[in-house]
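Only a single protein chain was left out; the remaining protein chains are all shown in position.
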């Protein structure tokens, strides 16, 4: 199958949805600019017209209200923010209004809109350009939240999100955008609310949120070297959460490690552990373990930022402890690329 | 000891802090008006002057930035929002800015400010006046979050919050404001970060968040009638969380029920369960149970809103199941007051 | 019916409905906050009378008058206040979340200023869909202080959208006078004009004058882009709830009385009587007719069933139970 980057996959999803449904519009700061939101919107204004694909004033809150208001007329807006952090200005509209739009009017209305939130990481982004507050949105009934970890899911979930009749928060990790992987052609959909077994295994369940799935897969490789069979579950959807998939996996493996792109405290990894404790009491042979970003803002300097993110090594270490491997981990060659970029082609500044 | 309502206790805390430290200022919509933010600010402008106790434009976001900016000059602002929901407009300033103000400048700065967020409940408040998003703030390093359940703690925690050098989100439940209870005189402090054993017990731990502690205490009474000894732990502080207190209690009782004023999903109750699973694996003799508001926005009509909140009956039922009581619960007289008010003196409209 | 009489009927109806609400509220059967627009009816009625059927309106916490003037269903309104399944939101909204899609009243929500942006978006979306529709955003004097007004107004002017911002300046936000919120002497309309749209000020207690202005503004909005109306008016009763509250100290009885003299209903009635379009007899008949309608709506609301418990978890997502 042909390979696309995450950004290309997203662009394709947008292009197909814009082509299919004239009600779909795409808006956000920089959408039609030469960089095209990390390449995800390139050429779309030219193809679908400036009425439907457009830039906007720097006014995240008001413009989110504009997007929601447009749904009253049957428009299905896709809004993008180049950093999740900027959308904190818009949570009033997203959480008070859009999330409740159907409920508070007794089901007569609906808010079919997608809010794409790009999560930054690396290259010294710093405290206000690297937050991943998906747990906030997942906390809120009325919203759906997805967080793809690979290009095919980015495409399939985005199409499903755009076609969905409820507001969907689409968590788009900056490092997922640069991953290259197989992506099917055409209007392919991935269901909202379903996790994906990214790798089957029997000894320990590694649950990945967003980009952390990539690290979980690397950790599974490390663990395999030691004969530990790790199952990697890519959550993909954070609300609704695929409880069945999580419970089935931990009932099989009896061990759980959850890796998140945000803080563990009151985060999605807490929810996963709580769910397992509540609904699969006794299934775990060892304590579950959570790995999130360090309990501090993400600092700019690579000397510290590199320490803030859980990496495959730590995930593997948690899994080793969980299965009772107590000896030292096998020594591995130091990583060849700097830790603050997803790969060597990434040279900043964003 | 004399008795005060929660609102009176808060007013006293504010009054004492304003008197003690000329850097403290109190701001918010309606602060000097005749209702005085549910009575919590009555008379304070007259006593401490219009420079330090003042109303503001309807501009939650900008005014939070103003409060943060005032800290640069050594001011210690206390800001109040009559509903937490209104402060969603201000999360950019609270979470991107204030929470990181110390960290991002390498420790040179600090944001000694308190944001009081009143959580609404009852009398048909509806979807946009009854949210309790404390889990959001608790998720964020750099913030402290407290949620008192009784007047004495409201006073002691507020004084500690005002004296603290970091931004503190003070979750002020509307129904706590009308509780009447013993409150010590003078500048009494309760430590940020410490839970409180509201009732000692041996068979099951009931963890209460904010007003839910009141319901837990009622549930403990019910359970006592059946010979079940419930320990009620009032979390009081959500960040930092008093892990030791939680772990000590569940290690003793082996059973855990957590009741929260917000949604369970990705909420504080998830964190408590995850913590116990991680750090006290095997200590629980039964699955932990979470009770939060129903997984929907809080509707206006009492016919539905009454079903949205966990009450003592459900908490007791969860605890009964947890200790293995399988028979029907003893019949209890129907409550004499309507369920959408804290007591009969409360007649709306807010 | 004569158009002027129609306007009067609309005014009187809003008044009588809300007076009935105020009368019934102490029975504690309407268990939700109510923000009455008594005293401000002419603004709502005058603006809505300038609209075409396909036009839309959105509002905020104080939306009773707007809902009624736009043609919202009275029974569904009262049932909503009583929290009933037959309410305009099935009981889920209460007083602060009115809607009547058929009437083009496309929603009210009580976060100050938020629906301003939605109104602008609705106009934007309507234009994209090729619909010639004006959307009215009803807002208060406090709402213009919110950043969302600034952001929405900028976009509306940028895109020349068919929006009418109808601002009822009643001098207060809850109990806070303008003086603690906006600089002395600064005109809301003038500041709105600085965004690049025409802005008019008018007497929001005079339905006919408001209608005349609104006609101009709506015509502008329909063809040229956004317009702004600042309508001065006054809320008679407490910010939220059924009572008078001039004694509590945030405003004077004298101020209230001065405004009460300019009662939008009574003064219009006097004008119609003078114009021989109305007399006491016809007025009494009209009141009786409206009272009967209100009686029926109240009875409907009170007799309607509460929503079933299962409704608690419905309408969270499309298609779900």
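For clarity, chains are labelled A, B and C in written order, and residue numbers in each chain start from 1.
The rule we apply is simple: contacts are C-beta pairs under 8 Å (C-beta built on N, C-alpha and C of every residue); 3 or more make two chains touch, one makes a residue touch a chain.
All of these numbers come straight from a predicted model, not from anything done at the bench.
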item	value
Chains in view that touch the one left out, judged over the entire complex	A, B, C
Residue of B:5, B:45 or B:64 in touch with the missing chain, whole complex considered	B:64
Omitted-chain contact residue, chosen from A:71, A:97, A:128 or A:322	A:128
Contacting the left-out chain in the complete assembly, out of B:103, B:137 or B:309	B:103
Residue ranges of subunit A at the interface with the undisplayed chain	29-30, 33-35, 54-62, 85-86, 89, 123-129, 294-297, 299-304, 307-308, 338, 340, 347-350
Positions on subunit B contacted by the hidden chain, ascending	23, 25, 51-52, 56-57, 59, 61-75, 92-93, 96-97, 102-110, 141-142, 144, 164-166
Subunit C residues touching the omitted chain (full complex)	145-151, 154, 157-158, 180-183, 185-186, 190-191, 193-196
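Rule of thumb we're sticking to: only the chains that are shown with their structure count from here on.
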item	value
Central chain (distance from its CA mean to the mean of all protein CA atoms)	B
Subunit A and subunit B, separation of their C-alpha mean positions in angstrom	31
Whole-Å gap between the CA centroids of subunit B and subunit C	35
Centroid spacing, where centroids are CA-atom means, of subunit A and subunit C in whole angstrom	42
Per-residue multi-chain contacts in subunit C, two or more chains	87, 89, 91-93, 97, 109, 111, 147-148, 315-316
Residues of subunit A engaged with two or more neighbouring chains	61, 92, 96-97, 103-104, 141-142
